[in-house]
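Sharing a structure here in structure tokens format.
Only one protein chain is missing from this complex, and each of the others stays in its spot.
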Amino acid sequence: MSVIDSPQDIAREVETPPGLLRRLVRQRQAKIGIALTGVVVLLAVLGPLLLPWATGYTSTQFAGRPFQADGLFGTDNLGRDVLSRFLDGGLRLLIYAALATLLGMVLGGLTGMVAAYQGGWVDSIIMRANDVMLALPQLVFALLAITVLGPQGWVLVVVIGITHAPRIARVTRSATVEVITEDFIRAAEMYAVPKWKILVKDVLPNITGPLMVELGLRMTYSIGAVASLSFLGLGMQPPTADWGLMINENRIALVVQPWGVILPVLAIAVLTVGTNLITDSLARASANVNVGATK
Amino acid sequence: MPIILRRLATSVLILLAVSVLVFVATLLLPGDPAQAILGQQATPERLAALREQMNLNDPVLQRYFSWLGGLFVGDLGISAASGGPVSALLGERIGASLVLLVAASLISLPVGFLVGTYSALRRGRTGDHVTTGVSLVLAALPEFVIGIALITLFSTTVFPILPSVTMAPPGEAVWNYPLQLVLPTLTLVLVVTPYITRMMRATMLEVLDSGYVEMARLKGVPERQVILRHALPHALSPVAQVVAIQLAWMAGGVVVVEFLFRYPGIGQALVDAVANRDVQVVQALSILIAAVYIMVNLLADMVGILTNPKLRTGGTR
Partner (left out) sequence: MEPATSSRQRLPDTSALQLTRRRLLGTGLALGLGGFLAACSGGQPNVLASPEGPPQSGGTLRVGLSGGGAADSLDAHSPVSTTDIARVVNLYESLLYRDENYELQPLLAVSATPSDDALVWTVDLRKGVTFHDGRPLTGRDVAATFKRITDPDDPKTGASSLSVLDEVAVINDHRVEFRLNTAAATFDDSLGQYALGIVPEDYDPATPVGTGPFKYQSFTPGRSSLFVRNENYWRDNEPYLDELAILNFDDDDALINALLSTQVDAVGQIPLALLEVIDADPRISILNSETGMWMPFTMRVDKPPFDDNRVRQAFRLAVDREQMIEQVLSGNGSIGNDLYSPFDPGYASKLPQRVQDIARAKELLAEAGYPDGLSVELVTAPIQAGAVEAAQVFAQQAAAAGINVKIRRVDTTTFFGDGYLQWDFAQDFWYTRNFLPQVNNSSLPTAPYNETHWDHPEFNELVAQAKGTLDPDKRNELIAAAQEIEYNEGGYIIWGHPNQADAYQQYVAGLVPNRTGLALSGFEFRRVWLGGDLS
């Protein structure tokens, strides 16, 4: 769960001409990213539907003794079919990561926009509170919160969402600051349009570029964070099938029956690489109107 | 310089706020720390005595201030689990983590600078594409994924040549066994270097496109000198920020790496302490990690302010 805001910081651009997505998909790197992400997402979404038709087992049925080579990828720590667990275990990770990202975006985006728009003491308070949250070590926060509230899905989502919020707030704030000095905002203010309406109708559309980049970046980190916490044993409740939990459960057999670890690790790796490639291309597309034109 | 003083004051306030948060969070931990220490053998009398000894019966506010007061004089309290002072318990751990962090920094900083510069100079060519691609992939991987991959490769299956766990006999320091440091250090290096490389490359590109580099070239300064004398120094100061963030991250984020390699550092101590409800240790470590983060950021800020005259007058971050 690293906390890096680079290198997408370069991408803070106010102006967002139409066609951001088009510029994105014109890049080869983005195409690879979308393909990688797509494969894993498809696997995660279709996996549960394919069971037990594809493997002959549901994800909680026993296929044999633990850590045996039965079936395509052997059995896990309880003798369940690794492939079945794998197919059934991706969707939750994706959903939790997406929800955490969404929560972080909403919290961070709102506070960032409000801070920039209101300015003055509201800005000061929000940004100082942000600094406090940033200084509180993410993992300490997660460890404490999960120990207090118990390892459950919603706790994971909230904890990760909250740790994302201050970073998103920073980015949103600096993007918003640049937009609100524009004439059309002044004009809207003069017509006494309600503040929330200005924020939603005029500011938000003009900061989608940096926000999209942030979204991609945070999604990558969310996936890593959910998986890391499960790896530390702070993830889902058994007997849920979940990629992170699988790694934790089967880690002891890494040397002898590695598939229970390798499959989910591989899927997580492909997924995060994919989302990172997309994010990187997104940053480029958002920063430069001409991206992709020559390719 | 007033702006630096103001930053300093803010940092202290932030640290205070963090201390309140940490204190409240540890209060909420389920289970009784006294019970956690004594375990099942606990008799009610021993529990009561220990609670008294740990000041668990005092009002919350009083406990907070006595703890905070202790922090200023270096008294971190008594570890519930070991019965000894927290500072003694953590001293060795902090040393071990520092060794890991310093080793990782000493490798990843120069490597990041070099590879980033190389990549920038080769912009658009194969060398650039390869390094950009590799760093993009590595940057995306969670640290335990990198760690597990390294263990699989170098410790257990393909080339069983390196130890996968850290163990030193009692009384001996971890650095007496350099071979055991290889994999944890390498994991950290692989996690951190991509960010430095990418930032270095981006900054370097900006600098190379700037007027003064162009000017130097036009004046006929040899290319090697253009890069070493003109471009590199200008690129370093923006990179300092990223480096600072990376260092701060490592201080808090080594937990997973230490957990994976059984490395006797602060990360492992923290995980242990939370599990054992060793509240004093959790508090001390959280504050320590937060302080490191704040200090490193402050330093980076100052470097930024001092090297950039425009910022000395203040303005947005």
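Should a chain be cited, it is by its letter among A and B, assigned in written order, with residues numbered from 1 in that chain.
In this section, contacts are C-beta pairs under 8 Å (C-beta built on N, C-alpha and C of every residue); 3 or more make two chains touch, one makes a residue touch a chain.
Just so you know, these numbers come straight off a predicted model, no measurement behind them.
Although one chain is not drawn, the whole complex shows that of B:V271, B:A291 or B:I305 it is B:V271 that touches it. Summary of contacts with the chain left out: across A:L21, A:A35, A:V200 or A:I252, the touching residue is A:I252.
In the complete complex, the hidden chain is touched by one of B:F23, B:W67 or B:F259, namely B:F259. Hidden from this view is one chain, which touches chain A at 60-62, 65-67, 77-79, 147, 150-151, 232-234, 237-239, 248, 251-257. Of the residues in chain B, those that touch the hidden partner chain are 30-32, 35-37, 39-41, 43, 45-46, 79, 81-83, 89, 151, 155-156, 160, 163-165, 167-171, 259, 261-262, 264, 268, 271-272, 275-278.
Going forward, only the chains that are shown with their structure count from here on.
Inter-chain centre distance (chain A to chain B, centres taken as mean C-alpha positions): 22 Å. Listed in rising order, the residues of chain B touching chain A in the complex are 10, 13-15, 17-18, 21-22, 25-26, 28-30, 136-137, 139-145, 148-149, 151-152, 156-157, 191, 195, 198-199, 202, 242, 245-246, 248-249, 251-253, 255-256, 259, 270-271, 274-275, 282, 285-286, 289-290, 293-294, 316-317. Residues 1-7, 10, 128, 131-132, 134-141, 143-145, 147-148, 174, 177, 220, 223-225, 227-228, 231-232, 247, 251, 254-255, 258, 261-262, 265, 268-269, 272-273, 275-277, 280 of chain A are the ones that touch chain B when the two sit in their complex.
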